[in-house]
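A short worksheet on the structure shown next.
Excluded from the complex is one protein chain; the other protein chains are retained at their positions.
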Amino acid sequence: MASLGRIVSSRHFWPLLVFVLTLLLLRHLSTDFFSISDGRVYGSLVDVFVRGSQVMLLALGMTLVIATGGIDLSVGAVMAISGAMSAWLLTAHEASAGVAIAGGLGVGAVCGLWNGALVAWFGLQPIIATLILMTAGRGIAQLITDGTIITFHHAAFEALGKGYALGVPISVWLVLGMLLVIGAVVDWTNLRLSIESIGSNATASRVAGVPVARVRLLVYVVSGLCAGLAGLINAANIAAADANNAGLYLELDAILAVVIGGAALSGGRFSLTGALVGALVVQGLTTTILTSDVSVHATRVVKAVVVVLVCLLQSPAFRARLQRMIRRRP
Amino acid sequence: MRRLLGPRMLPLAATGLVVVLLYLAAGAKFHDSNWFTYRVLRDLVVNNGVLGVLAIGMTFVILSGGIDLSIGSTVAFVGILSATLLGQGWSPPAVITLSLVCGVALGALMGWLVASFDLPPFMVTLGGMFLMRGVTLLINDSQIAITHPTYLASGKWPIHPAAGAWLIALVVALYLLHYTRFGRNIYAVGGSEQSALLMGLPVWRTKVAVYACCSLFAAFAGVAQSFVSLSGDSTQGVAQEMDAIAAVVIGGTLLTGGRGYVAGTVLGVLILGLIQSAIIFANINSWWTRIGIGLLLLIFVLLQRAIQQRVDRQ
Partner (left out) sequence: MRKMLLTTMTVSLVGLWACAPATTDAPPPPVVSAPAIDGPADSAPAQKLTLGFAQVGAESDWRKANTESIKAEAEKRGHELKFSDAQQKQENQIKAIRSFIAQGVDVIAFAPVVETGWDAVLAEAKAANIPVILSDRTINTQDETLYTAFVGSDFREEGRRAGKWLAEKTNGEASILELQGTPGSAPANERKAGFAEAIADFPNMKIVKSQTGEFTRAMGKEVMEAFLKTPEGQGATALYAHNDDMAIGAIQAIEAAGKKPGQDIVIVSVDGVKDAFLAIQEGKLNCTVECNPLLGPPIFDLAEKLVAGEQVPKITYSEEGVFDENNYADVINDRKY
């Protein structure tokens, strides 16, 4: 009984439960939930993972940023910039897929560096610092694409978004890879401790010797890298770089994912896998609604309810009131 | 004059100076394209009236230390609601009243969640944004024309609806913030919630009221928008909350709360409008607008930080 209690109170329980319930609903609605043919996996379940891969990547980076008590509103715009850069390299310079990928990731990291510098060195509030890039970023992306949508034909590059390896979509492998890399870096060094302590109390951390500025810089660079990779997948998926629409509002979905996954917006303890589960919940809801006959706009209303519910469940004040209400019934 | 340049007013005066300088600089370049005409000034006010109302409402929330992401979606909701109901025969006063009531209700709900359970305003108002946009799109996912004679006649009013709305909002906001206890409480709560609590101020009530106020302004902006465009548009106001936040920040209000003036927000909106006008006049690619606004935001925020640090040190 005690172990059941422990499972239920685990941070991952509720998001996972919601995800599983959503999948069950999806299975009921979809004619092709999961199948394997030609050595590849297919179906609505796979779609959730593939469609959600971009938000999952963003959520990985966003978790680290939020854990330090910050936020990154610019990730959608960074996706647009990275997609634009890679498309431009592929078409105007006939670059190879490797160069295009490096270009996209590089520009993502540079954007992250920019954000990190504003927050860590200039002391700007994260919401404002990243709002600047969020505003200007799509303009920069359009500068690169010269105001048009660049389309390209490059099988190797497009594989990022459409290809399969060992029967599983490459975009899913990329998410897994990023999770492992970031997880390793965070857990094998004392980075997790540093990040969480900065999020809990930045001043105390600085006094205790934690290199606050450097850690802050790092988390924004990671967020930028994740956004850069997501942008590459986005462009590869449709073989086009659309500066206006790539990653539009995905930053909000990423923040939602991180919060659903159990992290507090004010910073502190974080969980990378929790963020991924959160992202899957968001995408699962979207795909399920798209598959059903319910209007696609209902997705937003559902997201609204989910946001508020999750925040309420995380709020100590709400839980206290709930317990008081439960205790009042004899 | 000395008071005008005092530490509190310096940022505001400086911002005002920037507005004038921008206007003159653009004029230097575009004077033979009719920049220095009355029409350009008038367009500046009319084009940005609705954003002006939104930004003023946002100022309230930011002064209290919070944020509100739902205002753009509220504008769209009011537009679609108005157009739908007018098409079914409702009268303008009824429609307008209902719209404002919906605004207050949404704001009060969000404020209650923030104040009672200490939920992060970012997330609660994000939920508000999703809710309003979703409901709007569910009612109608494109546009509905408004053909009611009162609305149609607004084209002949002595004051353009957008300009009038902005003026009304400004006057009301100035009164609330500088001449009522509510206003003083907002500044106190934004400055330091702990201190405000200790001083015995009604923090909970202030917080709920501040979000209700902001949504009321947003609903009012929506009403103005419906007069301006004579239609309800479900895609209206997308990402407009970010523009409003930018205007508030450029206007000198601190995101941490407790410091700032509505007048600053007005100047912020004017600056955004001037940038956009200048870029159209310059006939360069419109994406420079975004880059320009981003740069401007950066410069202003850095400058404000520098000034603030100097002021705090005194």
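Per-chain numbering from 1; labels A and B assigned in written order.
Here, a residue touches a chain if its C-beta (ideal position, glycine included) is under 8 Å from a C-beta of that chain, and two chains touch if they have at least 3 such contacts.
Being a predicted model, the structure only gives us computed values, none of them experimental.
Annotation: of B:T97, B:T150, B:T256 or B:S286, B:S286 touches the absent chain (contact as defined above). For the options B:T125, B:S229 or B:Q304, the residue in contact with the chain missing from this view is B:S229.
Per the touch definition above, the residue from A:G98, A:G147 or A:G177 contacting the chain not shown is A:G147.
Screening B:L174, B:L197 or B:I307 for touch with the missing chain picks out B:L174.
Set against the missing chain, the residues B:N34, B:S91 or B:T256 yield one that touches it, B:N34.
Against the chain not displayed here, subunit A makes contact via residues 29-33, 37-38, 42-44, 47, 51, 142, 147-149, 151, 162, 234, 237-240, 242, 244-246, 287, 290-291, 296.
Where subunit B meets the missing chain, the touching residues are 3-4, 9, 12, 32-34, 37-47, 141-145, 147, 152, 154-161, 163-164, 166-167, 170-171, 174, 178-179, 228-231, 233-236, 238, 261, 263, 266, 276-277, 280-281, 283, 285-287.
Heads up, the rule we're going with is that only the chains that are shown with their structure count from here on.
Separation between the centroids of subunit A and subunit B, computed from CA atoms only, is 30 Å. Residues of subunit B touching subunit A in their complex: 67, 113, 116-120, 122-124, 126-131, 133-135, 137-138, 141, 242, 245-246, 249, 255-256, 285, 287-295, 297-298, 301-302, 305. Residue ranges of subunit A in contact with subunit B, taken from their complex: 71, 118, 122-125, 127-129, 131-140, 142-143, 147, 243, 252, 255-256, 259, 265-266, 295, 297-305, 307-308, 311-312, 315-318, 321.
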